[in-house]
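Only one protein chain is missing from this complex, and each of the others stays in its spot.
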Amino acid sequence: MGNKRELIAKRAADELEPYSFVNLGIGIPTLVANYIDDGLYTLHTENGLLGVTSVEEKDIDPLIVNAGKLPVGEALGASYFSSADSFAMIRGGHIDVAILGALQIDSRGRIANWAIPGKDIIGVGGAMDLLEGAKKIIITTNHVANDGRPKLVDECTFPITSERVAETIITDLAVFKWQGDNYELVELMGDSTIEEVQANTTAFYTISNELLQEGKV
Amino acid sequence: MGNKRELIAKRAADELEPYSFVNLGIGIPTLVANYIDDGLYTLHTENGLLGVTSVEEKDIDPLIVNAGKLPVGEALGASYFSSADSFAMIRGGHIDVAILGALQIDSRGRIANWAIPGKDIIGVGGAMDLLEGAKKIIITTNHVANDGRPKLVDECTFPITSERVAETIITDLAVFKWQGDNYELVELMGDSTIEEVQANTTAFYTISNELLQEGKV
Amino acid sequence: MYLDKLFSIEDALKEIKSNHTLMVGGFGLVGSPLSIIEHLTRHDISGLTVISNNVGEAGEGLGILLRQGKIKKAIGSYFTSNRDVAKYYNEGKLEIELLPQGTLSEAIRSGGAGLGGFYTKTAVGTDLARGKETKEINGETYLLQEGLKADVAIIKAWKADRLGNLVYYKTARNFNPNMATAANYVIAEVDEIVDVGELDPDEIATPHLFVDAIVKSELILMKDGVKSIGK
Partner (left out) sequence: MYLDKLFSIEDALKEIKSNHTLMVGGFGLVGSPLSIIEHLTRHDISGLTVISNNVGEAGEGLGILLRQGKIKKAIGSYFTSNRDVAKYYNEGKLEIELLPQGTLSEAIRSGGAGLGGFYTKTAVGTDLARGKETKEINGETYLLQEGLKADVAIIKAWKADRLGNLVYYKTARNFNPNMATAANYVIAEVDEIVDVGELDPDEIATPHLFVDAIVKSELILMKDGVKSIGK
């Protein structure tokens, strides 16, 4: 389980361009920090810090936290700012990539990651702003929900977070890229098979020529 | 001439409540600074400084200027901020008083102080924001224009700066206070007479009971 | 020669009255005016509308005020971590206005800046756009968010001078400087008070004209929780 999550995080790290500004959501996205080089990427946390690093237990400052309210460290060249300034950065298109989790992703590229009808989750935080403002969205998630149901569905049944399309989806089974009208399956993760992906995905997607040519179908 | 301007400035200073935050416009308003106690009032200049003081020639820093681009000093406890933050202060109602000049003031309490039709004045600066945002407006001006024509007119012929009423008008002849529907003449300046005021004012105004009782009419 | 804004917490709290709208700084407990909130729990005040990112935690910070029945309405972005919020909401004891975090902080800034509101793309097409006006600007759809204002803001800063100039500490800054601009009366809880002139004019984050009262922290957030530092 932990291994699957680490695998997803590691694959997400490979998507990042050097020198980009990256915001990491809670959950699997947070793990991405373990696979990137501090000097090459700058991490942003929407509560007001550009230049997030990990912190050792002994160096924890309770007044330096990330958006998950967890203790973090301060990189060389870091800066702090107000909430309004932080979201101005996000909405203004100054964050290159946001790596986020998702409850559902649908055939139209839309993400649901803030609310489950009937469950007492009354909170949205920065999710809608990040989906709106980040130049590129990478979704990292288990391919299916805890109850085994597909997360990649034809149409989100949970409330969507934005009408904006998420460009890249990385799960424990596969990698999908948005191709203008639909997702394309571009890569199988680990030793997963096309059959596994098909059995666990109700969203519409195409399969890349490369995968087809490799005879994986 | 200088004397008249100083008289107006001195009278305007008397209007200020202790500990208020005051923005001074260009011209006569700038002179008001000579009549107030630095510790009791805090001067704001809209280009981005709270805590303006006068500066001696030898201490001039070319990068500390007021909205008239003239060198000023920095008071103890001063702070600097961006233009957007400075006007947020103004529009947000955080400036208690703006003391401004005027080309015309009309019976409806409206001020014209930014443009003269047919003249090449293409600039508004912070005048409209100050008239909109300051809690109280004091206009300091010569009673008549350089050509002898009244500045207090029935309706502004120059473009107005705001629909907002200016509460207090201080000229070399008189002091007027807005009374909900119209200006009231509440004070004669120096040795001026009601007749002088009447001869040089085409705006509608009433005369205070106090002045009537003093038999000045 | 200047107005000394240093107050006792009890004296400053006299400005908060029942049915007030109150802005409360902090992201969770980080940068939250913990001492002022603690004093508030001892006062007989009700019907508060609270504008704050969270409503503290269950039974902690603003969470205590909620349990005391003092909060009528909460405007914020993330109430999930305090399970009481959903409970009170489901029982009809609490009104909720949920805003995306960026819309919340921008609305506070907007209120403080004297603006009527602003157009954001955030939340367009989602459930949180319900009841909001939309508008096409340059071919894109935006929704209108009006500015937020409060009767009183209680905020947390690191250092103040006696005039009320403030500087903040690291991620304890968060909503505090924005809230300082948007209330009729602003009470700043600070850890340290310095002489006027000690704060560099280029580094003051909240100029003193925004601040009405400064109070000294009695509780602070340490690595192992909230601790009393005495008076």
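Here are some notes:
First chain written, first letter: the chains are A, B and C, and each begins at residue 1.
Methods note: contacts are C-beta pairs under 8 Å (C-beta built on N, C-alpha and C of every residue); 3 or more make two chains touch, one makes a residue touch a chain.
This is a predicted model, so every value here is computed, not measured.
Considering the intact complex, the chain excluded from display touches A, B, C. Residue-wise, the contact with the chain that is not shown comes from C:E146, picked out of C:E146, C:D191 or C:E218. Touch with the chain omitted from the figure is made, among B:M128, B:V144 or B:I194, by B:M128. One chain is missing from the display, and on subunit A it is touched by residues 19, 21, 37, 39-40, 42, 44, 50-51, 74, 76-81, 87-95, 132-133. Taking the complete complex into account, residues 106, 110, 113-121, 135, 137-138, 140, 142, 146, 167-170, 173, 200-203 of subunit C touch the chain not shown.
Counting over the whole complex, subunit B has residues 45-49, 60-65, 69, 74, 80-84, 86-88, 90-91, 115, 120-129, 132-133, 159-163 touching the chain that is not drawn.
Here, only the chains that are shown with their structure count from here on.
Least step count on the touch graph, subunit A to subunit B: 2. The busiest chain interface, judged by C-beta pairs in contact, is A-C. Computed centre separation for the pair subunit A/subunit B is 56 angstrom, with centres defined by C-alpha atoms.
Once the centre of each chain is set as its mean CA position, subunit B and subunit C turn out to be 36 Å apart.
Listed for subunit A are no residues, as none touches two or more other chains. The multi-chain contact residues of subunit C, meaning those touching 2 or more other chains, are 109.
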